[in-house]
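Take a look at this one; I'll ask things after.
Not every chain of the complex is shown here; the ones you see sit where they belong.
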Amino acid sequence: MRPNNRKSNQTRPVKITRNYTKYAEGSVFIEFGETKVLCNASVEESVPRFLRGKNQGWVTAEYAMLPRATHSRTQREASKGKQGGRTLEIQRLIARSLRAVVDLKALGERTITVDCDVIQADGGTRTAAITGAAVALQDALNKLVAEGKLKTNPMKSLVAAISVGVVDNEAVCDLEYVEDSNAETDMNVVMVEGGKFVEVQGTAEGEPFSHDELLQLLGLAKEGIEQLFDAQRSALESE
Amino acid sequence: MRPNNRKSNQTRPVKITRNYTKYAEGSVFIEFGETKVLCNASVEESVPRFLRGKNQGWVTAEYAMLPRATHSRTQREASKGKQGGRTLEIQRLIARSLRAVVDLKALGERTITVDCDVIQADGGTRTAAITGAAVALQDALNKLVAEGKLKTNPMKSLVAAISVGVVDNEAVCDLEYVEDSNAETDMNVVMVEGGKFVEVQGTAEGEPFSHDELLQLLGLAKEGIEQLFDAQRSALESE
């Protein structure tokens, strides 16, 4: 039995609060159960050096955990003097996922940076970050349209992400921490509306996994992500 | 006239939410108007190297701003690879303020680290951080008492902090950003219950300030801090 009697294809309660802080062009506080991430999208009217004069925009992301987002305190990366491998890996994943749904040419020579800061971590922080960041990005782009800086919103689709895994020989979606730490296989899946994949990252934590398990996990991921798209759309439709 | 018709000796609305996150031994979300800081106190059963075997505990603090806590995005210190001078100065101030009210001998060989992360900045982030951190520290220490690790709470008094300054030739307390950025003199005052000072830090931003102005500002600080002590006590008495 999963915690809170969740079914294997059922996500935790998802809550998306828009306009959470007042300065960011898009600001979303997203909760996947007890996992809580603040996603702030910032617009800057310039592009990184490697894109100057190329007539296109850029979307990037940064990720961090507050030191006590976790069970015991984690040392602050700013005081260590560098970002760890896990942090860099996750923020590169978030950024690729967001770029996959934005027409960078249509964005024009500007950069949108989405900062994903984990306030509380209970498994699935990177997937909550992607799912919340997509809404923050949508808001920031809509603001550019409202201000007349863009004619149409260059975001081609929503994008959302979920973790799936095998726990006690059962495939389940949206793992929380107690599940995640016992998972034999752990997979993060990023999809766009319509069901195509942006990223599939599966890792055998214990024994290698079979082709059949992979297919089963992908099926669960699809079911879970549909629930996330619903939550994103509801949030975006609300005032 | 001040924003929202505040009187010169009146703080912004202060809101203190305890138990904001679930892992930290003390977790306080404090709001001074639109300034919002998360203060998490973490207990560790060891002391820094320089105190080993000295039969006492330690209280320290770290401070950071989320990149988009500010009007425009600030580069993340973790990606820059070092904490800036302002950050180090503030976290040293918070730590000294907290240590001033804790009997470190009575704490025993353990360390309490209070992480103050600014979610939204509208002036007075360091004073909000100190005021919230004191409550988080109190909660963490009470937890040690409840767990039988300490016989009595080694915190000798509450501690709170406020900014005061001269804006348009008028002395006011608890400056918000629009005031702060126009202040001629800026002072941060940290007090314990009973009205004695832990820290007084006054800086002339424009013209140097006189002895009379200093006295006037200290008076305002005392009035403002009394309001903060009330807010701290109310929060601590509530369930």
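Note that the chains take the letters A and B in the order they are written out, and that residue 1 is the start of every chain.
Simple rule for what comes next: a contact is a pair of C-beta atoms (placed from the backbone, for glycine too) under 8 Å apart; a residue touches a chain by one contact, two chains touch by 3 or more.
Small disclaimer: the values here were computed from a predicted structure and weren't measured.
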Subunit number of the complete homomer, 2 shown here: 6
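The rule is short, and it goes like this: only the chains that are shown with their structure count from here on.
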Averaged-CA centre spacing for the pair chain B and chain A, given as whole angstrom: 33
In the complex with chain B, residue positions of chain A that touch it: 21-24, 27, 34, 36, 38, 40, 42, 44, 62, 64, 66-73, 76-83, 87, 113, 115, 117, 119-120
